[in-house]
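For this view, one protein chain was removed and the others were kept in their places.
By letter and in written order, the chains are A and B; residue numbering begins at 1 in each of them.
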Amino acid sequence: MIIQLKNVNYTYNPGTPFEKKALDDINLEINEGDFIGLIGHTGSGKSTLVQHLNGLIKPTSGEIIIDGKSLSEKSTSMKEIRQKVGLVFQYPEHQLFEETIYKDIAFGPKNLNLSSEEVDNRVRNAMDLVGLDFETLKDRSPFELSGGQKRRVAIAGVVAMKPKVLVLDEPTAGLDPRGRDEILDEIRKLYEKENITIILVSHSMEDIARLVNRIFVMHKSKVAMTGSTREIFSNADQLESMGLGIPQITKFMRSFKSLGHNVKDDVLTIEEAKDEILNYLRGKKDA
Amino acid sequence: MLKDITIGQYFPGTSIIHKLDPRVKIGVVAMFIASLFFVTYFWPYLLILGFIATIIYVAKLPLKFIIKGLKPLMFIILITFAINLFLTKGEVLFELGPLSITKEGLRQSVFMALRLVFLITGTSLLTLTTSPIALTDGIERLLSPFKKIGLPAHELAMMMTIALRFIPTLLEETDKIMKAQMARGADFESGNILRRAKNLVPLLVPLFINAFRRADELATAMEARCYRGGEGRTRLNELKFRTRDFVVLGSMVIFFGLIISTRYLVIG
Partner (left out) sequence: MNEEIMIKIENVSYEYSSYIDESIQLAVKDLSLEVKRGEFLVVLGHNGSGKSTLAKMINGLLMPSSGDILVNGLNTKDEDKIWEIRSTAGMVFQNPDNQIVATIVEEDVAFGPENLGVPPLEIRKRVDEALETVEMTEYRNHAPHLLSGGQKQRVAIAGILAMEPDCIIFDEPTAMLDPVGRLEVMETIKKLNKEKGKTIILITHFMDEAVEADRVMVLNEGEAVMLDVPKEIFRHVEKLKELGLDVPQVTELIYEINKEGFSFREDVLSVEELVSIL
C-alpha cells in the first residue's frame, strides 16, 4: 500500500457563510502498481482529494499516509512527499515559464538539489518518455509549441522528478482526438515502462475503460464506489443516478444483451465488443 | 476566500443611500473631505460624527465593516498622532527624555488623528454603499466633460470595469499556478527578500503570459460584439438624477457650507 486515506474530512472556509464540506469521511487505499481512474461529477470533490495526495491541502481531520509517512507528523518533509507523488494539474501548460524547454523541465529536479549531471539525465529521460525529441527541442522556447506539445513539456516537468505515484487531473482536457490519443498513449507507456502508480482523473468513460484497472467513484464529497473497472461499469443504473455514464460500447452491449441475445455485456473496449459480436453472428450463421 | 471579497468592500442593500446616483455620492464625499480641512475647532466634529452615524444607520451598514476599513491604516493614524504629539511646540506638560509633550501637542494629535479617521471612514461609506459598476459609471459621467480636452474618460472607465471583473479570476489563477509550481518543489515561503523575489519568477511569468493571452481573447470577443470605443454607446442603466438626488445634493451643499463656515466663527 503506497497511499492510505483514513477518515479524511475537508471543509473549505470553516465558520464562514461560505463554508463547504468538500471531502466527507474518505477511506481509500492505493497500492503500488495500481492504475486508478477517479471519476465523479463536477463538484464531487475529485480536485480537492487529489490535492491532498501530495500535501498541497491538509485535511481538516483524518490521516493520510504516503509511502509510510504520515502527513500530520511534523517531521514529514513536504518536499519529499511532493517528489514521491507527482501532480499534473488541468491545463498544465499554463505553468510553463522558462526560456527553454530544457530549463523548464529541469525546474523540478533542480528543486530536489540533484547534481547537474543527474538533472541532465532526468530531463533527457523525461522528454523521451513523453515523446519529445531532445536535440531539436531542448533549446526552443516552450511557448513556440502547439497546445498538445506544451502539455507534454509540462507533464515531462513532473515526470522528471521520478515520482512513485503520478496523478493526472484531466490530462486530455481541451485537446482534439489526435492530441488526446497521443497523451493517453504516453501515459500508458509510462505506466508499463516505469512501473509508476497512476491516478487518472477524467470525465471520459471511454478513456477510463481503456486504461485503468481500478476505479474510485466520488459523489457529493463521498467515495460512492470502488472496484475493478469491469465491476464498476457493470453498474450502469447506479452510475447514471450519480450523473455519470458508461462507455458507449458497454451501453450498446448491455442494450443488445437485454434483448435476449447471447453475448457478454461486461465489455470495455471496441476490440472486446467486436469479438463478442463476431462470435454471436457466426454462431447465428451456423445455427 | 479572497475571491468573494471585492475591492472597497461593497455591502449590498436597498436603502435610499444605496439608491442615490453615484455622482451625488461622489460629490458628497468630495465635499466631506474638503470640509474636513476647513474645520479648526473640535465641536464641528460632533456634526461630522452625526453625519457619519446617520449614514451608517440609514444604510444599515454593520459597524465591523467600518472598523475593518480602518485597520490597514491604523499604522498611519498612529504615526500622525505621534508626530503631532511630540513635535508641536508650546507649553510643556511632560517630558520623556529628549521628547516633550505640550498642551498644544496633545490637542493637535487628537485633532489630526480624528481628521484622518473621519477621512477614511467617509471614503469607506462611499465604497460600502456603491457597487463597483455604479462607481465606474459615475466616474465616467463626471469625467466626460473633460473628453473635450482629451481625457479618455470612457476608456478609463472601461479599464476599471474589466480590471474589477478579472480580479477574482486572476486570484484564482495565481492560486492554481502557485500550487502547480509547489507540486514541482517550488518554495514560496522561505529565504530572505532577495531569494523570495527570485522564487516568484515561476509564478509571475505564467501569470503575465496568461494575462496577456486573456486580454487578447477578450479584445477579440469585444470586437465581435461591435465594440469600437465610447462614441455612440448607450447604457442599459442610464444614470439619471431623480428628485431625491437633487434634494440630497442640495441639503449636503448647505450642510457642508455650514461646516466650512465654522472656521470663521469666533466661538470654540
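Keep this in mind: contacts are C-beta pairs under 8 Å (C-beta built on N, C-alpha and C of every residue); 3 or more make two chains touch, one makes a residue touch a chain.
Fair warning: this is a prediction, and the values are worked out from it, not measured in the lab.
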Touching the absent chain when the full complex is considered, from A:13, A:27, A:146 or A:195: A:146
Among B:142, B:164 or B:260, residue touching the chain not depicted: B:164
Hidden-chain contact residue, picked from the options B:155, B:175 or B:217: B:217
Subunit B, residues in touch with the chain not shown (by the definition above): 3, 131-133, 161-162, 164-165, 168-169, 172, 214, 217-218, 220-228, 232-238
Subunit A, residues in touch with the chain not shown (by the definition above): 41-42, 144, 146-148, 173-179, 203, 206, 243, 245, 247-249, 251-252, 255-256, 259, 270, 273-274, 277-278, 281
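Keep in mind that, in the parts below, only the chains that are shown with their structure count from here on.
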Interchain centroid distance [CA atoms averaged], subunit A/subunit B, Å: 46
Of all residues in subunit B, those that touch subunit A in their complex: 1, 4, 173, 176-177, 179-187, 201-202, 205-206, 209-210
Footprint of subunit B on subunit A - complex, ascending: 12-13, 18, 51, 54, 56, 79, 82-83, 86-87, 89, 92, 94-97, 107-108, 111-112, 143, 157-158, 161
